[in-house]
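Note that this complex is displayed minus one protein chain, with the remaining chains in position.
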Amino acid sequence: MRAADRLNAHVSGPSGARPVVLVHGFGCDQEMWRLVAPELSVDHRVVLLDLVGSGGSDLASYDPERYSRLEAHSEDVVALCRELGLSDVVLVGHSVSAMIAVLAHLGAPDLFSALVLVGPSARYLDDDGYVGGFSRSDIDDLLETMDSNHLGWQDPLAGMVTAGADDPALQAEMEATFCRNQPEIARHFAEVTFLGDNRDDLPKVSVPTLVLQVRHDAIAPQSAGAFVHEHVAGSRMVVIEGHGHVPHLSAPAETLKAIREFLSP
Amino acid sequence: MTGLRPDLFEQAPCGYAVLDASGLVVEANAELLRLLGRTREQVVDRLTLAQLVSAGGRIYLDTHVFPMLSLEGVVRELALDVVQADGTRVPVLVSANLAPGPEPERSLIRVVVLEARDRRRYETDLLESVRSIEAARQVAAELAETLQRTLIPPTPPAVDGLAIAAAYRPAGDGREVGGDFYDVFQVADHEWLAVIGDVTGKGVAAATVTAFVRHTIRDLAMQHQDPSDLLQALNRAVLEHDTDRFCTLVVLRLVDDGADWSLTGSVGGHPLPVLRRTDGSVAELGTHGSLVGVIATPTFTTFEHRLGDDLLLLYTDGVIEARRGRELFGLEGLLPLVAGADHEPAAVTATVVEEVLAFQDGNPRDDIAVLTLGSARRRAVAG
Partner (left out) sequence: MEERAFSYEVSDGSDRLVLHGDLDEGATVQVRMLVKEITDGLTRDLTIDLTDVDLLPSSAVGVLANAQDTAGKQGAALTFVAADGTIAARVLTICGLSYDEA
């Protein structure tokens, strides 16, 4: 299967323009970029994708063993870029995908010429002298919350009795909504995301990097963003005023401004 | 009307809150404050929704709920835990929608909160049951697959002076292994046993009987020189094994006397071995005997043969029972096939398997097992 199909890729913008690849993080899918992608695609070749296991990607490709490492996702991103014949790529990663972006760059140094890390955190769990913001019991609580919320996905009993996924009416209903990821996969992705540690990968980054930090972000707090900024040599950090973890939804204008100023100073 | 609305909000039978774009609670009704276990002063304009739910709920709000509200304008039936001032967790169901403002920063969020203690307990129990059933089912499936995979007939061992060509083709997608089996094993210096058989049925139940039969034959082969005695003993063992299942079997004892292989054999409810001589003539060898493991007094007859340059073909009934429409492959199809093949065990085995599969358009309705033996000595001499 082609990477573009596997990752439900959508490409827009002028074909000769500099490519900008937008990678969503934990929680939803490429729809998260809805308020910034169209503007960027005026003068950039914008590539949107769904990580394997999320959104409209090929769920059958989600092998939990393979995707227990973020490198698996970054390999997919690299494969897509190569398949599309891209070069001089700006890789934008939100949340855990900021680390996926870092790993993609390390795995394919020739491909990416700039990184934009939106709400990044190299490690979510607190550690000696490091404030990630979370304890193990917080993550367990998240997993429990996710277990109780299937958001209109088929209920767990359905899997035992009928194969509801073949129901076209049900499919249509789900396709009309966003942030509905398959519960088992979403849970696994949550574990991989929140129990990861990519702090040692940061110093190896060798391209211009922008860190976008929301002032009051409860998922990637300032301590985490500052850590990323300090350990990626030459990186720039911009703080976006406000609350929340998704500035490209809650403050799209500021987000675009920061990215544009970074790309053409 | 204006007099009515504050009362509708304040006295609603569900918790009702209004949040600003940052998640701060700007209005809360009596029922919500009751659920939160806090006073108005402690909550309104002081705490955000994130601060009022559990740690996991907080993460969930920022990674799923607020983006969904932003993209769709509404979320329904979220299961969250509110944490009261004293730490008590209250399971609730939450629905919310967006009241857009002139800018995203000026939008408001309406939130309805319903207590859901019983429902949550029920759902948790249900989820746990489903999980453990799934786990058990998974374990059972893996066990079944492992067991069956170990019973697929193995590659026969290399026997000095004997050429063996064996083939096995399961029916269907091969996931449910049938009862066909064959074995070649040593019982003494210069003495080997070759066995081919078929246990009734398919799947795990048949597989366990197959395992039992293969294992028991190895034991009995040490105690019973004569193949018919062996089958009698095996018959007793299978009867005692407390199963309705039984098997069909050909047992061949091969003795290397230095110059030639001398065979003794016995057949129990199974197609007879087929002999192929160097001149291309073919014939069945042996006498039909009873099914093994059905009745208490079966009949088995021992036959003898000096192999010389002959080839001996053992096969299971999937070969002769193969069908195409109303046409049966049968012995009438098999004997000419063997006669026409090259005088080599590998050639005979390959030809039989190919033709039987082709006869059924590649879809065997039953397992096929084929084992052809021949002396390897003459080839060494001929160089």
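Each chain gets a letter, A and B, in the order it is written, and its residues are counted from 1.
FYI, a contact is a pair of C-beta atoms (placed from the backbone, for glycine too) under 8 Å apart; a residue touches a chain by one contact, two chains touch by 3 or more.
Worth saying up front: this structure is predicted, and the values here are computed from it rather than measured.
Chemist: Under the definition given at the start, what are the shown partners of the omitted chain?
Modeler: Listed by label, the shown chains it touches are B.
Chemist: Which residue from B:40, B:236 or B:288 sits in contact with the chain not drawn here?
Modeler: Answer from the full complex: B:288 touches the omitted chain.
Chemist: Check each of B:269, B:345 or B:374 against the chain that is not shown and name the one that touches it.
Modeler: Once the missing chain is taken into account, the touching residue is B:269.
Chemist: Specify the residue from the set B:102, B:258, B:325 or B:362 that touches the hidden chain.
Modeler: Answering carefully, the residue with contact to the hidden chain is B:325.
Chemist: Could you list which residues of chain B touch the chain missing from the display?
Modeler: Considering the whole complex, chain B reaches the absent chain at 198, 200-201, 244, 246, 248, 268-272, 288-291, 294-299, 317, 323, 325-326, 328, 330-331, 365.
Note that only the chains that are shown with their structure count from here on.
Chemist: Express in whole angstrom the distance between the two chain centres, defined as the mean CA positions of chain A and chain B.
Modeler: 37
Chemist: Considering only the defined contacts, which chain B positions touch chain A in the complex?
Modeler: Residue positions touching the partner: 21-23, 48, 50, 54-60, 62-64, 66-68, 70-72, 78-81, 104-105, 120, 123-124, 126-127, 130-131, 133-134.
Chemist: Could you list, by residue number, the parts of chain A that touch chain B in their complex?
Modeler: Result: residues 25-28, 31-32, 34, 95, 134-135, 137-149, 151, 156-157, 160, 177-179, 194, 216-219, 242-246, 249-252 of chain A touch chain B.
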